[in-house]
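Below: one structure in structure tokens.
The complex appears here without one of its protein chains, the remainder shown in place.
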Amino acid sequence: MFKSWLRTSTVAAAFLLAPLPVFAQDAPKQGGDIVITYKDDIATLDPAIGYDWVNWSMIKSLFSRLMDYKPGTTELVPSLAETFEVAPDGLTYTFKLRKGVKFTNGREIVASDVKYSIERAVDPKTQGPGAGFFGAIKGFDDLSGGKATTLEGIETPDDATVVFHLSRPDATFLHVLAVNFASVVPKEAVEAAAGDFGKKPVGSGTFVLKDWTVGQSLTFERNPDYFVKDMPHIDKFTVEVGQEPLVALLRLQKGEVDIAGDGIPPAKFLEIKNSPEGAEIIVDGQQLHTGYITLNTKVKPFDDVKVRQAVNMAINKERITRILNGRATPANQPLPPLMPGYDKAFTGYAYDVEKAKALLAEAGHADGFETVLYSTNTDPQPRIAQAIQQDLAAIGIKAEVRALAQANVIAAGGTEGEAPMIWSGGMAWIADFPDPSNFYGPILGCSGAVQGGWNWSWYCNEALDKRAVAADSMSDPAKAAERQAAWGKIFTDIMADAPWVPVTNERRVVAKSPRMGGDGDIYVDPTRVINYDAIFVKE
Amino acid sequence: MRVLTSMVRQPAALFGLVVVALVVILALAAPLIAPYSPDEQMFDGLTLEGAPLPPSAQFLLGTDTLGRDLLSRLLYGARTSLVIGLVANGVAVSIGLMIGILSGYMRGLVGNALMRFTDLMMAFPALLLAIVLAALLRPSLWIVAMVIALVNWVQVARIVYTETRGLVERDFILAERSLGAGHGRILFHHILPHLIPTAIVWGTLGIATTVLLEATLSFLGIGVQPPTPSWGNIIFESQSYFQAAPWLVFIPGAVILLTALSFNLVGDALRDILDPTQRGRG
Partner (left out) sequence: MAFLLLRRLVQTALILLGVAAITFLLLYALPADPARMIAGRSATALTVANIRRELGLDQPLLVQFWTYLQGLVQGDLGRSYAQKTDVGTLIAARLPATLILMAAGIFVEVVLGVALGVTAAIRRGGFVDRLVMMASFVGVSAPQFVAALLLLYVFAVTLAWFPMSGFGSFSHVVLPALTLGILGAGWYARMVRSAMIDVLNQDYVRTARAKGLSSFRIIVRHALPNALLPIIAMIGIDIGQFMSGVVVVEAVYGWPGIGQLAWQAIQQVDIPIIMGVTLVSALAIVLGNLVADLVAPLIDPRIRAR
């Protein structure tokens, strides 16, 4: 008795082509060349390796995966898969591939390509960061431990069918098949590139990489054979790198640039926002982001929950959003509002200096104490750290600010007993996929509270860990709402222990030239930042 | 006194001297004359949208992006920048003097090794070395000063080496030596005094370089830690505001320029007075 989910390709196509949300008044138009700028070089376009927010969206467009998201939303839809079935025990997933889809080298995609691609992402030799996502697939431990060269949990009974056998139920598995690391790549091209696949990518996505001048620019052209008609909309986009955000913005105002990928520097934000063309240029969207301060539960006096609660009450989040020129909203729980499971009714700790002082006194620190606050050293993070520092001073906590390069902060956070407080800003992580579990394990769960881990609060609550495992076992799609609620409760319960001070939910601000069309959500797509497939040129 | 009087006679040197004196006095008197605390983030120091305020009667040089008084930060920043200038440069000149003299005076293995080491350090891309060291050592005021010193001593060592070599060959040293004078006596009584002018000149000129290097390190985000103001990090925190709030970049920029210029002018005049043979060489 299989409870099955069937979706035809026509339904999927209808999703992709559905009229974009209400704000977009103009219908997508085909054609047009655009220019996009970034400050940093594009590191790699290898989907098994690339893992920063700039190459993330480019890799999304160069390759296709079994699953994907409806542009501008967090809704999963089949992509390279035509249909799929989930066994009731949640341990077997069967995918039927879309027929006739070709790599841009002309070869048709078959089931063994899917198997190869995921094995490649898990294989330690690839040095890919995303191996762990596939941990639920049978045989994962053998492959990542070097005891096998393939994943026994992936079967390809015929060229059009892929079957995944899991070793444990994983409610996020469909999301996992939509992350970049699950992108399908042709083995022959990987081998031909001889270790340089990241610079010579071949996929089956909406775009093809035509030219890459290292340190200067990349040119992407539309894939004329892409399997969804009229996708993408633009013919070509050129990415210029090495451009200071401020300079990029000045060029955008002159019409030389269409999208300033790094967003609007704080200095220019108000000027542009208050200018006549401001509304047309600024795209301001929510992202799956929470800025927080970690309070190290293994460092005195933050081992005392009262001290952590007091700090939660001491931070003037309104003022911090003002320093960010209103580009963020105060946060009260770890999950961002856009994430399923966010509890709208939860109020968290209100800003209350007197109560904070009282709590500190109760904890035996009436005169405050001295501590250290880490932050990254790129603007505006040191400034926000200083605002936090001033708030802490108001309840008697003298915090020394240490603004360091990101790598040093990460290293300090992952070393036991090293960093009492860390302001997370600047280590801008987009959630890998829009599921609340992605905000727990590595950053709040016991598994992350290890040497070199990302749980910088070193918070480990066994009871919550058990509830997390239980929630992730609810892989029956019918129980989605129940699972969401379970996750939501986990995050609000965490706040009773206050290992974090959730500070802000930053919105992402992108600048686009007035000729660029489409709703804001495709420029600040929650799953891929800029959705190159869906953007279009108006005239 | 002779030095001072001859400096006062040159308009450029006089100008430099006056500015340097002024900066030092203002830095020392910062707590007395600063209108606000340099670290106080004032609620009325920002617009409601969070923008810094331009110069006004309340805030003479405007406020920065956290609502702090720029004038107060510049005054206190002078302390930081001067301390770094003096300490970093003092250490650099001392190391350079020591290694330069030793390698110039001591022939053989030690002298050679020291000089090869100096050559090695000269081959290092200075800014890269400073960046890596700053990342390694976690910047604080003293660490920044040490990093700058570690990068800057090399030139001094080179020059001192050359001068020492010249001195060692001179008749009076040879004479002293033939009379049986010890190394210590020759070094301290005959060689060192001749090098003092060089040290003083470099000690002054180097301050300009140091102040600029501190600003550059701050510009790259690896300077003195906030909220301690230094001229460099005042600019760093507001660099993107050069259009929206030009006072935040160009006023501190002008202050750095003026100070570096003055130290350069004073150093140059000192060189002319103390060491006429080196006149004019940059």
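Letters A and B name the chains as they come in the text, with residue numbers starting at 1 for each one.
In this section, a residue touches a chain if its C-beta (ideal position, glycine included) is under 8 Å from a C-beta of that chain, and two chains touch if they have at least 3 such contacts.
Predicted model, so just to flag it, every value in this text is computed and none were measured.
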Exercise. Of A:Leu97, A:Val114, A:Leu295 or A:Ala412, which sits in contact with the chain we cannot see?
Worked result: A:Ala412
Problem set entry | Contact residue for the chain not shown (choose from B:Ala135, B:Ile173 or B:Leu192) | B:Ala135
Problem set entry | Residue touching the undisplayed chain, where the options are A:Pro28, A:Pro78, A:Gly130 or A:Gly285 | A:Gly130
Exercise. Of the residues in chain A, which ones touch the absent chain?
Worked result: 40-41, 43-44, 46, 49, 51, 124-125, 127-133, 135, 144-145, 195-196, 198-199, 213-216, 240-244, 247-248, 250-251, 254, 405-408, 410-412, 414, 429, 432, 438, 442-443, 447, 450, 452-454
Problem set entry | For chain B, the residues touching the chain missing from this view | 11-12, 116, 119-120, 122-129, 131-133, 135-136, 138, 208, 212, 215-216, 219-220, 235, 239, 242-243, 249-250, 253, 256-257, 260-261, 264-265, 268, 279-282
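One rule holds for everything that comes next: only the chains that are shown with their structure count from here on.
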Problem set entry | Chain centre separation (chain A, chain B; CA means) in Å | 45
For this session: Enumerate the contact residues on chain B facing chain A in the complex.
Result: 39-41, 43, 46, 48-51, 65-66, 135, 138-139, 221-222, 225-227, 236-245
Problem set entry | chain B-facing residues of chain A, complex | 245-246, 265-268, 270-271, 319, 322-326, 377-380, 382-383, 385-387, 389-390, 400-405, 408
